[in-house]
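Written out below as structure tokens is the structure these notes cover.
Here the complex is missing a single protein chain, while all its other protein chains stay put.
Letters are used for the chains, namely A and B, taken in the order the chains are written, and counting of residues starts over at 1 for each.
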Amino acid sequence: MSVPRYWREEKPRYRLMGEECAKCGAKYYPKTPVCACGSTEFKPYKLAEMGKLKSWTVIRNAPVGYERFTPYVVALIELDDGVQILSQVVDVEPEAVKVGMKVEYAFRKVTEDGQAGLLQYGYKFRPVVD
Amino acid sequence: MKTLIRVGIAGYGAYVPMYRLKAAEVNRMWGTSGEPVEEKAVVALDEDTITIAVECARQAVKRSGVNPALIGAVYVGTESKPYAVKPSGTIVAEVIGATPSVSTADYEFACKAGTEAMQTCIGLVGSGMQKYAMGIGADTAQGKPMDALEYTAACGGAAYLFGPAEESVAELEASYSFVTDTPDFWRRPKEMYPRHGNRFTGEPAYFKHITGAGKALLAETGYKPADFKWAVFHQPNAKFPINVAKMLGFSMDQINPGLVSPVVGNTYAGSSPLGLAATLDIAEPGDKIFMVSYGSGSGSDAFVWKVREPIKQRRGGPKVKSYIERRKYVDYATYLRHRGQIIA
Partner (left out) sequence: MRKVAVAGIGFTKVGEPWERNVKELFAEAALGALKDAAHTEVEHLYVANMMGAHLQGQIGMGAMMAEAIGRPGLPAVRIEAGQASGGVAFHEGVKAVASGMSDWVLVGGVEKMSDLLPEAVATALVGAEDQEYTAYTGVTKTGLSAILHRLYSHEYGASPEEIGWFAARSHDNAVGVTHAQYPFKLSIERVMTSPMEADPIRMMECAAVADGAAAVLLGPADKVANGIEVAASTVATDHLSLAARKNPLTLIAVKKAADKAYEIAKTKPKDIDVLEVTDDTTIDGVLSLEDLGFAEKGKGAKMVAQGHTTRTGEIPTNNFGGLKARGNPIGATGLYQIAETVMQLRGEAGANQVPDAKIGMAQSMAGVGSTCSVAILRRV
């Protein structure tokens, strides 16, 4: 696993930081060099931490580095500010997941680089705890 | 011990993972019949001390309303560091937005590491070196299969953001630390599980240090147990905190709200901080709280807190009770998997 690649994405992944176009207000997560409106001026934008689930799947045959977490849920989530994000949804049985379910940000371990390498942390989502 | 500048808790946060292992399931596995707690909290596959610390820290910051950039210290106390070398605190500080003008470190003092981190923060804020400092106790404690600790070694934590007393939810009136070299429990490098001295962990260790610290702080402040609405003691099981409360003259009514070990287990560095969080969840302004931690090795930190008016506005979001009630039971095999003990 590349350490600089992990490090570079820390703030966006740890804090759900995206960008907002300074001209048209379009929100991006992850950030993008050029807005659909043509502008290249952006300001930091903190994503909403709550959202609802639009669709999901259950990964049973995982890519390398994710095998020890199967089965796990990956969902397309629409955040309360309208931004869409793809994320694992944890602390829920696959059978209990429903379209429209309210979910919130959770900070979790994403993968481990073997026994000795870096631990990767970042966002996942979970059913809202209240 | 008293600070030069009055210090209080600006915000607090707690977290207990969702999974539970019942003592009965441990008994089913080994044909035993112990029940030092009813059940204990177990991490999900993707949780560890760092993720627990982050959950607690985020809630503490959110409740405090403090700009995270003003937090000058983040200390994580734990005996289950995900990295042997690399601070957990840097990750927590990065997530909450306290970097880069911040001091961080990981503290180790068995079950007392959390309150040790808190004491350090109190010193920083109390001396005027920092306006805000965060101390966290969090653990994913290890219990060897078939060992007595397997019933109790649990996962969870709590975070305390310290700041000026006048804007706090609870003011620190005084604190006291009591330490001797008493090797009742330890874990050597590269060992998966700690060793302990069995009954030696009781009288010369747990009870001696908690009563030592507790009595000294009572003497220093001039308070009597009856002056406190609530009390919290380190909770390695369900029985010890009840016994030590009696020894010091505290009642069940005083310790009940913060006695979470029967249903959460011993969250080690998170234990008494979690008990304090559960107590703050129900406390009223003006209530005094007496708190004594214990860490093997051994030592205790004792605190006197006085709850303030802002508590009512600063305990939104999930309570300790919410996390306790959010639970899913796992069988022994699933427990081993969650603890990374099934080699695949």
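The definition used in the following text is that contacts are C-beta pairs under 8 Å (C-beta built on N, C-alpha and C of every residue); 3 or more make two chains touch, one makes a residue touch a chain.
The model shown is predicted, which means the values in this text are computed figures rather than measured ones.
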Going by the touch rule at the top, give the shown chains the omitted chain contacts. A
If the hidden chain were put back, which residues of chain A would touch it? 5, 9, 13, 29-30, 54-67, 69, 72, 74-76, 84-88, 94, 99, 110-111, 122
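By definition in this document, only the chains that are shown with their structure count from here on.
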With touch defined as at the start, can you tell me which chain B residues reach chain A in the complex? 18, 44-48, 50-51, 54-55, 58, 82-83, 91, 94-95, 97, 317-318, 322-323, 326, 328, 344
Taking the complex as given, what residues does chain A use to touch chain B? 10-11, 14-15, 67-69, 90-91, 93, 106-110, 119, 121, 124, 129-130
